[in-house]
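Other chains dropped; remaining ones untouched in position.
Labels run A and B following the written order; every chain starts at residue 1.
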Amino acid sequence: MHIDREILKGYLLEDTGRGDITSEALIPDTDSYAEIYAKDEGVISGLEEAAFIFAYAGAQAVLTASDGETVTAGRKIMEIRGKARAILLAERTALNLIGRMSGIATKTNRVIRKIHSLNSGVRVAGTRKTAPGARAIDKKAITAGGGDPHRFDLSDAFLIKDNHLVLCSAAEAIRKARDYSAYKKIEIETETPAEALIAAKAGADIIMLDNMEPGQVSEASMLIKNAGLRDRVIIEVSGGVNANSLESYAVLDIDIISMGALTHSVRNFDVSLDMKPGVKNFKIHI
Amino acid sequence: MHIDREILKGYLLEDTGRGDITSEALIPDTDSYAEIYAKDEGVISGLEEAAFIFAYAGAQAVLTASDGETVTAGRKIMEIRGKARAILLAERTALNLIGRMSGIATKTNRVIRKIHSLNSGVRVAGTRKTAPGARAIDKKAITAGGGDPHRFDLSDAFLIKDNHLVLCSAAEAIRKARDYSAYKKIEIETETPAEALIAAKAGADIIMLDNMEPGQVSEASMLIKNAGLRDRVIIEVSGGVNANSLESYAVLDIDIISMGALTHSVRNFDVSLDMKPGVKNFKIHI
């Protein structure tokens, strides 16, 4: 997923403010060298973005791991060469990018591996519950972890929700959506197995089973199958899926489980940058 | 903390993309009414920002709770009136703002209450480990939870770290910082009680005790006190403080505990919006 450079520049500016007064006031701008290390185990994401940040600040980064790769704690994932002030200017922004994105990629990947140990046919997808300002990186991190990014924004695909169904029937909604454009998928939120069947018959591409118990999900899937529509629709389970209930859903005849928690409740992946200032021996003076 | 309107508009645009095709294609743009409810217990934050989002989209929000207030699950926190499409356009952005900000405010507040049960003189502060693009709202949410936002960016205050001390001594660094400007505080990172004492003697305003064990922290504080400098400096404990170790630090003679986890590892506060489309009786058509 291509992330617009202006977004990344904005992240750096957000942390830079009026400039890094500490480095400017205190230190000579010597040629320097730094390394970034993983301090957790998981799937790395955000290296390309971090490298751009260093480049924009005036330093050169070389990736020693790849986005999407699984690493263990202690792995060196990036080397940076440049002036000391450039590296320090970009440090926190780069680490925040890798930390958040790898946190999301790792969480996504863990869920997927758990599901695939039971059923390799079920995918994991994100939602639009991302951190404000972080939509692009959060979605890219899900992809890095092996997940499906789902809708990026309100214009990506139709998603017919209860609030729309207050004002028109499912069949009418699907027809109107299809009339609007043939180039967007049509997803519909359903609350009961019966609704799911109606939606599948009405021609939705994706049937979201919202907050249904495993038993209901199973029933919805069966109704759709019995109607001969199972290979015409994608069945997405959403809502109420957590670490405990995940396995009960994973074994069912569904296609996707979508989880807001992949991006709205993230645990940062720990990374750190070590400056090695140019020359061999250096010593901290306190 | 005043959040620049352009940042908030950017959050809405990030979720809007080319427009809410579902609402535009499907539903009439009727006068509508909606409510937002808390589904967790905690400290609310983000209501002002959410209200701006609705206003910018063309709907009017009335706050029925205040930012910084503690609420319980089920509490109605906002009422919105406007065209259906305006409300639906803004919904997810508004909820994401309240969800993340209240999650941070709630976590901050829990840590503070735990500390204050032991020592009312210790404050809790954030760090710059925020989600990319969310610095302003993350810092404001910490304030809503009762915390100290700490440095907003690299230009707010001097923070002399090991990477700087590789290139000049603590005393020289502090002198240079003071020469640069009298209007910014000078903080310095120290690794041992001895370093902390040196830094205090050199005239730093804030002594950060980085990754020290409670015993070391206690020793550093004592050394500074014995040197007659305790009321001249602020002592900040940073690194390695977690739910388990929090109490061991809270009881010491320190001023601030700063924690990156307040913003880098957030659990969303759950909120939901219920549309009540204009008139009394409405029914979902599936």
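Operating definition for what follows: a contact is a pair of C-beta atoms (placed from the backbone, for glycine too) under 8 Å apart; a residue touches a chain by one contact, two chains touch by 3 or more.
The shown structure was predicted, so the numbers you read here are calculated from the model rather than taken from an experiment.
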Assembly size in copies, with 2 chains present: 6
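Here is the rule we use: only the chains that are shown with their structure count from here on.
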Residues on chain B engaged by chain A in the complex (per definition of touch): 7, 10-11, 14-28, 30, 84, 88-89, 92-93, 95-97, 99-100, 103, 128-137, 152-156, 158-170, 172-173, 176-177, 179-181, 184, 190, 195, 198-199, 260-261, 264-268, 275, 277, 282-286
